[in-house]
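Reading through the structure tokens given below for one structure.
In this view, the complex is presented without one of its protein chains, the others remaining in place.
Think of it as A, B and C in the order they're written, each chain with its own count starting at 1.
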Amino acid sequence: MTIDVVFLFLQQGVASGLVIGSVYALIALAIVVIFKTSEVPNFSQGEMVMAAGYIALYLLVFRSMPLWIVMPATILAAYAGAALFRRLVLNQVARANGSPVNLVIATLGLSYVLRGFVRQTGFGDTPRSFPPVIEPQSIMIGQAAVTTLDLVILTTAVLVMAAFFWMFKYTKIGRAMRAVGMNPKAAQLVGVDLTRIHMIVWGLSGGISAIAALLISPKVLMTADMGSIVTMGFAAAIVGGFTSLPGAVVGGFLIGIIENFVGLFISSRAIVLAPFVAIMLVLVIRPQGLFGGRVEIKKV
Amino acid sequence: MSDKSVLMFPRPKSDTPGLAKPGSMLLTQGALMALGAAALIVLPFLVTGYVLYIANLLLVFIVLCLGLHLVIGETGQFALAHAAFYGIGIYTSGLAGNALGWPFPLSMLLAGLVAGAVGLVIGAVALRMRDIYLALATFAFGEAMQWVFLNWDQVTGGPNGLRISPARLGSLEVLTDRQAYPVVVIVALLMIVLTVVISRSRLGRSFRAVRESDVAAMAMGIPVRRAKITAFGLSAFYAGIAGSMFATFSTYIHPDSLGFQTTILVLTMVVVGGLGSITGAVGGAIVFGLISEFLRQTPSYQEIIYGLILIVFMMYAPRGLFAFVRDLMGRMARG
Amino acid sequence: MPDLLELTGVSASYGRIQALSGVSLSVPEGSIVALLGSNGAGKTTTLNAISRLVPVQSGNIRFDGKPIESMASHRVVEGGVVQVPEGREVFRDMSVRENLEMGAYRRKDPKSVRADFERILDYFPKLRERLQQRAGTLSGGEQQMLLIGRALMARPRLLLLDEPSLGLSPVLVQQIFGFIDRLNKDGLTILLVEQNAAVALSTSSYAYILENGELALQGASKELRHDDSVRRTYLGH
Partner (left out) sequence: MAENLLEVTDLTVRFGGLTAVNKFDIAVQRGTIHALIGPNGAGKSTTFNCISRFYEPTAGRILLNGVDVTRSPASAMAGLGVARTFQNLELFGELTVFENVMIGAHVHAGRSWADALSARPSGVVDHIEHLLQRTGLTAYRNTVARNLDFGHQKLLELARALAIRPRLLLLDEPAAGLRNREIAALDALLTDLCRREGITILLVEHVMQLVMAISDRVTVLNFGTKIAEGTPDEVRNDPSVIEAYLGQEMVHA
């Protein structure tokens, strides 16, 4: 491999990595915001993305609705579904036993239901492609080739993340979410309604998943198994520390770039392995992740 | 002194819940065991080869469940790589039989030991983490192993799968499910007995102590980390044995069936049966193994029903099917 | 004076920690009432039962004449019953300003919230200096002030104070109790849980002593200060 090729690959890897990484970052954000406020790693996050993608596909292709209706409708549906799952199912699970493991198993259950449901409707039988939002045209940035669609994906994801962080930092509801994450008891004592905040957090997480789905679907073939993209989200979240939202974003971009580097420099067959190796490496070398705080001493 | 202290501490007002009646329980347990043994013996004389295939498969699931029971149920460590160890067991015993021509009891032991050894190493690494990090690390390991199975063509046959030659013992060859059945039954029974012995022993007590409170376990002189790693290794050993049991009656294995889905299937069985009890693990394997076999024709329904079962059990019967039935009967008896 | 808060025969339990059994007490409007007792006697459980963090198994809790024993915790705060929890229950990674603003979470009158914010900073000038600082980095005394300030931001009618002297040096204890006195003079009703009997009895007008989840003793604070049984509870004489 000559130096020129290495340079070309580096540029291409970073450019493509940032695009796909922005979607991973969104998914990681959706995972982490739930984990921060309720200590549940949501194993159905990937299927939420998948289901939202199919809702959009259904409305767009089978109901022939215009895009400007399909997008908000999809996001809203995902918001409502996730919030209801929290309220109706997880609240009851917490009441019945309360151990985090049971909550995790319930989210695994949801992932199965969603996947089975999509297969049942028949959409999942054959891989489908999502009609592109805009006609992709190739653009050169440096020596890296990207498409206009790529730029739309990256811009949208970054805007959504910015909006999310603004909401989290400056609005009353965002502050309440942070408060619940830091100290649920104190949050209750200042009058925060935990049930409501948990619903909103799940709803938001569902909404972000839907946005990720709308962004990624035109680039991949849709199948009922496309929820496995969540692995990238988990990898990103772990790399970032799992409790840090900025960490999730940085982790997402990192995983995207690593994945592209592995594909370009090593082998396209090894791409699938990249996130797992990243997860294991981080967990072994720095279990608290890049942005995770120190583990506190358990009080006895 | 002792008499006085009994008087000083009054009994609770209501009758104590959770007070077991050892006598009657032993009786029903004994009766159930006898019934089960009888059924296992007469089964091959009554049914077709297909039913025996299902029976073999259920017995494999029982051993898988017992392994997961040791690490999740007894020790409280949420590990998600069971299918990977199962796969290591299948390939190890398959290869030992195919390439080396080993007799199956030896290749079976080798399968268990190789899986167990990998389990110890992974456990030592993954158990630096708690709770969900452990779950995520083992999940990542499981996925990575599936990738290895798919891509290590020379050994596993990669995406083409691997033909497993018949299990051999001297000149004896296991060619049908009916011939494999006695082997599978005996191994499964041995593993059940082993589980009961472990569970009742000092080791089993230390596992449960770690599950209930690791700080208290430490204060009792239990090296907590070593106990967790031991449980993890044992669990992998069980999965390896289960894999080699599968290899005695199967002729073909494909990496597709060694992924996260299989881990979740086993987890579902253990959870639905009732986390923490051997009866639950065995019962869950049978009940859920049958359900999943009935649903095999319609994979989409199968997934929906799996999912719903997990959700509904977590919502209304978090302690599993058997505890739920027991509570229900207790409530009915009390009126 | 009418009773602002009234507990009758309240029993509650706290996970596996012991229950409150049949606790009755009342807090007249405008007064400071102290709730004393050794560690584990049930003082905090009583406050948490009132704040609705712990389910009440039996008995009644009335605030301003209305039953609140089965209300949701955020409704109780809305009604004007606000707890200052024991220890360092601040929002560690938020700034002092954000912590105070969280206190007004349920209020919908932004103008008077801003006025209250200024008023509280006048009470606690130390906090004004540290408005942008992370709450987790404050000293123990400052965190205690922040907790009280945060509770005041909710505009309470009844303040439940849990061990405000905990882990503070005698000088700081005096200072905090000076604030408590001033708040009461300004018309705030206070139910005070304390280990430091001397300070609590000199600040309050009436006191209850809990032992093992049950009321052991009650009376005017002036009289209890000279009662030997109080000393016995604390020093085992």
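One rule holds for everything that comes next: a residue touches a chain if its C-beta (ideal position, glycine included) is under 8 Å from a C-beta of that chain, and two chains touch if they have at least 3 such contacts.
This structure is a prediction, so every number in the text was calculated from the model and none was measured.
Given that one chain is not shown, which residue among B:128, B:168 or B:208 touches it?
Counting the whole complex, the residue in contact with the absent chain is B:208.
For a quick check of understanding: of B:219, B:290 or B:329, which residue touches the chain that isn't displayed?
Missing-chain contact among the listed residues: B:219.
Looking at the full complex, which residue from C:30, C:167 or C:219 touches the chain that isn't shown here?
Final answer for the missing-chain contact: C:167.
Looking at the full complex, which residue from C:11, C:133 or C:202 touches the chain that isn't shown here?
C:202
In the complete complex, which positions of chain B touch the hidden chain?
1-2, 4-9, 11-12, 16-20, 22, 197, 200-203, 205-206, 208-209, 212-213, 215-224, 276
I need the residue numbers on chain C that touch the omitted chain, in ascending order.
On the side of chain C, residues 16-19, 38-41, 163, 166-167, 169-170, 173, 195-199, 202, 211-213, 225-226, 231-237 touch the unshown chain.
Just so we're on the same page, only the chains that are shown with their structure count from here on.
Go through the assembly and pull out the chains touching chain A as well as chain B.
Shared contacts of chain A and chain B: no chain.
So which chain ends up closest to the centre of the protein, judged by Cα positions averaged per chain?
If one averages C-alpha positions chain by chain, the most central is A.
Taking the mean of the C-alpha atoms as each chain's centre, how many Å separate chain A from chain C?
Chain centres of chain A and chain C, defined by C-alpha means, are spaced 42 Å apart.
Using mean CA coordinates as chain centres, what's the gap between chain B and chain C in Å?
Between these chains, centre-to-centre, one finds 52 Å.
Two or more other chains in contact with one residue: find those residues in chain A.
Expected reply: no residues.
Residues of chain B touching 2+ other chains?
none
Which positions of chain A touch chain C when the two form their complex?
Against chain C, chain A makes touches at 172, 175-176, 178-179, 182-183, 185-193.
Where on chain A does chain B make contact in their complex?
By the definition above, chain A touches chain B via 35, 39, 41, 89, 92-93, 96-97, 99-106, 108-117, 119-120, 124, 231, 234-235, 238, 242, 269, 272-273, 275-277, 279-280, 283-284, 287, 298, 300.
Could you please specify the touching residues of chain B with respect to chain A in the complex?
Chain B residues touching chain A: 78, 125-126, 128-129, 131-133, 135-137, 139-141, 143-144, 147, 151, 215, 264, 267, 271, 299-311, 314-319.
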